[in-house]
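For this depiction, one protein chain was excluded, whereas all remaining protein chains were kept in their positions.
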Amino acid sequence: MAIGDMSNAPTTAQASLTIDGRTVEAGQGTTVLEAALAVGIDIPRLCHHPDLSAWGGCRLCLVEVEGQATPAPSCGLAVREGMVVTTQSERLTALRREVLDFLLSDHPLRCVVCERAGRCELQRYAYELGLEETSHDKEVARDLYQDDNAFFIRDHQYCISCTKCVRVCDEVVGATAIEMARRGFGTYVATPFDAPLAETSCTFCGNCLQVCPTAALMPVGRIGKGREWDLVRTRTVCPYCGTGCGLEVATRNGEIVSVSGYADAPANGEFLCTKGRFGLGFATHPQRLRKPMVRRDLANRLGLTPDQPPAGLGRSPLVRAPGLAESHVEVEWDVALDIVAGSLAEIVEGSGPDAVAGIGSALAANEDNYAIQKLMRGVIGTNNIDLCARL
Amino acid sequence: MTASERRGAAGAPQPPLQGEEAVRLAAQHYSEVLAGVPRRYLVCAGTGCVSNGSLQVLEALQVALAGTEHAGTNGRQEGWPKVVSITGCHGFCAKGPLVRVEPGGLLCSEVRPEAVPEMVRLIEAGEAPQEALTYHDPITGDAYSHEHEIPFYAHQQRITLQNCGVVDPEDIRTYFARGGYAGLTRALFQMSPDEVVGEVSASRLRGRGGAGFSTGEKWGLTRRQPGERKFIICNGDEGDPGAFMDRSIMEGDPHAVLEGMVIAGYAVGASEGYVYVRHEYPLAVNRLRRAIEEANLWGLLGPSVVGTPFSFQIHVREGAGAFVSGEETALIRSIQGERAVPFMRPPYPSEKGLWGCPTCINNVETLATVPLVIARGAEWYAGLGTQNSGGTKVFALTGAIRNTGLVEVPLGTSLRHVVERIGGGAREGRTIKAVQVGGPSGGCLPESLLDTPVDYEDLGRTGAIMGSGGMVVADNATCMVDLARYFLSFTQDESCGKCVPCRVGTRKMLVILTRITEGQARPEDLDRLEQIANVVCTASLCGLGRTAPNPILTTLRYFRDEYQAHIHDRRCPAGTCAALAGKE
Partner (left out) sequence: MAAAPSPGRLRKIAYMGDPLAAPPPSELMGVLDRYRGQHDVLVTVLQQIQSVHGYLPKRSVQYAARELGVPLARLYGVATFYNQFRFTPPGRHAIQVCRGTACHVAGSSTLVAGISAALGVAQDETTPDGMFSLQTVACVGCCSLAPVMVVNHDVHGSLTAERVGEILDRYAGSAEAAPAGEGKV
């Protein structure tokens, strides 16, 4: 087909509808919720996630459609030409309050000590709709508390059965380690036969934590480390592999408290793997290398330190192995680079460029890996270049 | 070889039947053979009568008749027709086990195996059976020896149930004898799919599962959907407690259901169908499986239906015990091997159903009616009902009345007719207080509203719904608060837990109702109950949640005084609530 034909091809059909009195254009097949969010009209919702299939269980996103007697959930309502939608009305507010009232009766209101406070979506809507307590008899259906793994805790009493964790595990991650079990008031998120997560197909990616609207799923490292408003959130790139996932690192007093993804991160959207989410502990680890180090015998030879390496250190099993500080000397970057450059030049001169090989790292950024292959090919003059992530 | 040649060669039609004429000849042949038998004993083998021991009666009959002159079956081709055979539910379950003698329709009720030899001797001698086996009207004491004279039957009009209790559900030939599969051949050979849809629309047949959507319109929607692969689903997940219409049809006339499905398949362009039956109905499952085998053998199902290029397969799936799987989107999930949770509509199953293909889901009773609509014409069927809805409706009449069982009346008949004329009114010394229509999704109507016509709109106006057809009569010994609590505990238990209003709301309503029946009520409870009920009605996702508060709302509307007696006087007027007993 010639490019010119494209103009004659049917364009994506657009529908024009009215939401809260505003005329909104939306592509056919989008939902009313998506159309509203696109123009900045916020509709309360708890079980909706843009990357997951529509569920329609929380009933907060109900909207009124002209000509329909009962409100419809906007998350599952496809736009139609000429549709007139109201997202805020006295009736809807009353309904939303009632629905939230139901949820609050099934959820411990321990917001004063809850780590999730300030970022809890249930709390947010309770605040927005002005509900301080439930008007019903309190009855929390679930009391399961599972801390069967090193990464996160599942405290079922806080669960509101929005099933976002179940859907993300099945639809995005593909692990399907959890599913809703039982039904009705007693329904809960379960592993098969309530087994510990390690015995299931769980990969501990923690994307369930990412989408959980309440404190039902919390990272182990997050507990007791401050409230949401104590944390500083910094966006960065995951140091683990070349994908370059966006991370939002929450720190307090310079210590990493938790890591989460953020929506619209270019490489990964909102979702992370287990390394990025739970593997950043090394950043503040006391043994982390922060400056270049040179072996003590070499440093002594180069006159960088007067101290000889302790003789016999590490030779006998009766003597403790040498620590980094005993076997190495910390030096400045310039010194270290000079040593490396000098040694490389010596090898190339003595044995030819093919005596040198460079190995990139999956932990390094693409740009850094590009630089090292450039160094090997252009400066050293060898094709001996490899990367652990090439597999 | 044409069908008539084949018939001439073997004496009887041979499977598979090919062509319209073959089916007509089979009907003619088998009805002639059956008419030629001087006496046939039809033993009801519906679940009710089987539970009452009708299979032992069947054995006793076979033994007793072994010595008589027309014992048998010998001398007739393939041991057929049988002198003693089983049938599906006769409907009059309260008087079971039932044995009917054809031709004539002599009815023996409450037959025990011990009474059989004497009964056979008398009947074979041309006399009336024992007095104890003859039905006596409980009010007048009049004896009625024949089925059609008994008031319970005389005031009904049996259309969909016309074969229940007549054909042997395990023998397709008896179904042929009743003109079976004539509707299918008429559709296949004389009508285009569009004409079939038009005919069903013109009959004003509406979904008998409860919601009352026009069947023809539903078929038309599915037909117009693009797509190669479409499905027909027969919804036999009859979960309403107190309703057993669909079970009786599947047990008593399985071929009517299959025929309806094939016609539906032809009309909407589907080549595969599922019958979804509750596992609590093992007899229905077995009879359907058997009927499918027979229909395949006779060429009425399979790659070439009655010799035409149209192909249709039917699978049976057993439900595993979840009321909510009767909801159409949940039913689809259940067949797909998932948790039976309902999904948001639109998209409707007619657009995106089973495996994402256009799917037409009809109730058992609806599909069993379709062959008649096609065979006898839309005009005839529409003429039976009201302006808005054509035909008849089957009800399972139970509770505190004299005659319980399966009844069928034209739409528009008054509830009073059903309860008093057919049901025989309240039991000795009691008065009828209410009729609960539509099961846990329906409502309780007071005695004063008994003149309401049985129709979708009229019942809807009272706050009840037509529902699938459960009709439970409550008398003055039934506590309406307790009845509402019972229905709510059922729906609460059966809620799938997907949407918040149903998951939590039904629980909260149950807590309040339990409090009321236990004498722990608070003064504000009634208003709160009404408020929650309205929220659950409006905000729930599926029909189960939306209709769950109906029993509460209608009892609050018509029997508020009973609630108030429980709350303010700590007294149960009916004397049912144990915690309040002795305070009457």
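Letters A and B name the chains as they come in the text, with residue numbers starting at 1 for each one.
By our rule, a contact is a pair of C-beta atoms (placed from the backbone, for glycine too) under 8 Å apart; a residue touches a chain by one contact, two chains touch by 3 or more.
Please read all numbers here as calculations on a predicted model, not as lab measurements.
Trainee: I'd like the shown chains that the missing chain touches, ordered by label.
Mentor: Within the full complex, the chain not displayed touches A, B.
Trainee: Thinking of the whole complex, not just what is shown, which of A:T200, A:T243, A:N300 or A:S327 touches the missing chain?
Mentor: Selected residue, touching the omitted chain: A:T200.
Trainee: Based on the whole complex, identify which of B:G126, B:P226 or B:G337 touches the chain you can't see.
Mentor: With B:G126, B:P226 or B:G337 as choices, the missing chain is touched by B:G337.
Trainee: Among B:G242, B:G260 or B:P371, exactly one should touch the missing chain; which is it?
Mentor: Considering the complete complex, B:G242 is the one touching the chain left out.
Trainee: List every residue of subunit A that touches the chain not included in the displayed model.
Mentor: 108, 110, 113-116, 145, 147-150, 153, 155, 158, 170, 176-183, 190-193, 196, 198-201, 215, 218, 220, 223-224
Trainee: Could you list which residues of subunit B touch the chain missing from the display?
Mentor: On the subunit B side, contact with the omitted chain comes from 47-56, 93-94, 96, 238-244, 247, 274, 278-283, 315, 317-323, 334-340, 355, 396, 398-400, 404-405, 436, 439, 470, 472, 474, 478, 483, 486-487, 490, 496.
In this text, only the chains that are shown with their structure count from here on.
Trainee: Which part of subunit A faces subunit B closely enough to touch in the complex?
Mentor: Counting only subunit A, the residues touching subunit B are 54-59, 62, 70-71, 73, 75-78, 95, 98-99, 102-103, 105-106, 135-137, 139, 160-161, 179-180, 182-187.
Trainee: For the complex, which residues does subunit B have touching subunit A?
Mentor: Interface residues on the subunit B side: 322, 324, 339, 343-344, 346, 492-501, 503-508, 511, 528, 531-532, 535, 538-541.
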